[in-house]
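Complex shown without one protein chain; remaining protein chains in place.
Going by the order they are written in, the chains are A and B; count residues from 1 in each one.
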Amino acid sequence: MDFAFFLIQLLNGLQYGLLLFLVASGLTLIFGIMGIINLAHGSFYMLGAYLAWSLASLTGSLAAAIALGIPLTVLFGMALEWLLVRRLYDRDHLFQVLLTYGLILVFEEIRSILWGDDMHGVPVPALLNASIPLTDNLSYPVYRLFISGVCLLLAYGLYLLIKKTRLGMMIRAGASNRDMVQSLGINIKFIYTLVFAVGVALAGFAGMINAPLSSVFPNMGGHVLIICFVVVVIGGIGSVKGAMAASLMIGLADTFGQVLVPEMAGMIVYLLMAVVLIWRPAGLFGRA
Amino acid sequence: MTASRRSLALFLVASLLLALFPGVGGTFYVQLLTNVMILAIFAMSLDLLIGYTGLVSFGHAAYFGLAGYVLALLGPQYEAASLWWSLPAAMGVCALFALLTGLLVLRTKGIFFIMVTLAFAQMLFFVFHDTKLGGGSDGIYIYNKPTLLIGDFALANLDNIAHFYYLVLLLMLCVYLLLRRILGSTFGRALVGIKVNEHRMQALGFPVFRYKLASYVLAGALGGLAGYLAAVQFGFVNPEILSWHKSGQVIVMVILGGMGTLYGPVLGAFAFVLLQEAFSNQAWIGEWAKHWQLGMGVFIVLVAMYLPQGLAGLLQRFGRKAEAKEEREEQP
Partner (left out) sequence: MSAPILRTQELTKRFSGLVAVSKVSLELHVGEVHAIIGPNGAGKSTLTNLLSGDLPPTSGVVQFEGRDIAGFKSDRISRLGVGRSYQKTNIFLPFTVFENCRLAAQSRTPHAWRVWSGAGRFGDINRLAEEAMEAAGLAHRRDRVAATLSHGEQRQLEIAMCLATQPRLLLLDEPLAGMGPHESLRMVELIKTLSAQHAIMLIEHDMDAVFAVAHRLTVMVNGEVIESGTPEAVRGSPVVQLAYLGGGDNLHV
């Protein structure tokens, strides 16, 4: 493996990891703060991708599609929390698994009814449709770098939101002590709705921005969901920092695994998880 | 009639009806019911974990699939394997897998446990999906059904649909009675104690981890029994039989039927498969049959929200009403 090839794989691994972070951070926040195990999280990724495809076909621009798509996913998330998820806060995780498993089926069929069962490509925006030459026959697409950059910006924004703002403070307090926050007169219901909606929007956005690379196809959320579970387990439930570290680990392990040991590639991330759990049963940044 | 008499009577009537069914049902329905009973064994094995030990495993399909692959891989390719060794081998491999993974996953709790069991099942999925070990994503055919011989005498011919039906029925009843017996024992009571209050059980002196491990291994072996039978019935295995959708479906069966009761998961398996048949029946719902998952999904959501005790909970409610009525009549 020469250096240029290595560099490409490294960049791919980081880009994949950063994208996973967008989906997994929402998942871990919803787990950590609301105590909800959400299997339907992968469906939001899929719905985001299909939204991007259909809106981009309508408007002719992926940017416009994303600009329209984000408010739609936020509203969708709020409605879902308000209608269904809210009723499961005090219930056993088992019922959360059940409800969100049912939702996967529902979303998958809604997708089938609205958009059909075909695979579709989404064109890379013209402005970003270029490659940076690395050697005579190897080059790196600008759009991938663009995705990595956007993900990093969002991650930094999330960090600021949680560390510096009043909302973030409430979120952190809510994660550790629900009663305390409530007794301070903070509207925890609204915070929960907001957190859920942000999580949905992050997953949806990841689906939209990645659509030109991944294409859109049925059941595309399933694989992302399971990988993001692994990310959350490795990082430690509720830890956004852990989600970032684990996402990058998984992104790199998966990318290099496919190049170096293609037969083992699917298993590698799970082996990684097993090793981490033997070492730290609550994940890298988890509170035991 | 006392409650225990009533349940004994129900058990006998249900067994009798199932035993008589091949005489009246067509081939399609006999096969469908065989499939349902296999899933009932699968659901009962998971209920041992969810309903009786308080372990919400989201990776139970691993055992279902693993046992099938053991049969497909260990059996000779062009001859029939004997059930006498292939079934214990399949269940034994499942028990071993449960023991090894159990040592790890049982150190975690709650959401972690759910996700870690899922991840281990996924790991197995990719072992069979990505490597040539089990024919990759295409899977393997099992050309010959296992034999069930004593000397040269065939106890049953598993190619015969009715014979196989009765074998599955017999095994389902055995699993039911076995689990009933175990759950009524001191060991079983300790499991339920762990489900209710694990911390207190430990403080009372129970080696909780070992109890959970024993339950986990038993559930894995019985899940393997179901998987073995399914592989025999369909004649092939592919990675889909250990996918997380399969694990999700069996959780639905357990809760739909009513966790923490043994007949609940059996009812759940029946209801699940029959509903699936109904939602995908073109003659009944026409065009929409294509989107049968929509109906299933909405139904599952409704069960999660409004029927936490499942069908068994409904039955018990009727049972209590009937008892109350009898008491009123006895005391004029």
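Everything that follows uses one rule, which is that a contact is a pair of C-beta atoms (placed from the backbone, for glycine too) under 8 Å apart; a residue touches a chain by one contact, two chains touch by 3 or more.
No experiment lies behind these values; they were computed from the predicted model shown.
**Q** For the chain omitted from this view, which of the shown chains does it touch?
**A** So, spelled out: the chain left out of view touches B.
**Q** Looking at the full complex, which residue from B:Ile182, B:Ala289 or B:Leu307 touches the chain that isn't shown here?
**A** B:Ile182
**Q** Touching the absent chain in the whole complex: find that residue among B:Leu18, B:Val208, B:Leu225 or B:Leu267.
**A** Of all options in B:Leu18, B:Val208, B:Leu225 or B:Leu267, contact with the hidden chain holds for B:Val208.
**Q** On chain B, what residues meet the omitted chain?
**A** Residue positions of chain B that touch the missing chain: 181-182, 184-190, 193, 196-197, 199-208.
Going forward, only the chains that are shown with their structure count from here on.
**Q** Please report how many Å separate the Cα centroid of chain A from that of chain B, as a whole number.
**A** About 33 Å separates the centre of chain A from that of chain B.
**Q** Give the list of chain B residues in touch with chain A in this complex.
**A** Those in contact with chain A are residues 50, 56, 58, 104, 107-108, 110-112, 114-116, 118-120, 122-123, 125-127, 129-132, 244, 248, 251-252, 255, 259, 290-291, 293-294, 296-301, 303-305, 308.
**Q** Which residues of chain A touch chain B in their complex?
**A** By the definition above, chain A touches chain B via 31, 35, 37, 39, 84, 87-88, 91-99, 101-110, 112-113, 222, 226, 229-230, 232-233, 237, 262-267, 270-271, 273-274, 277-278, 281-283.
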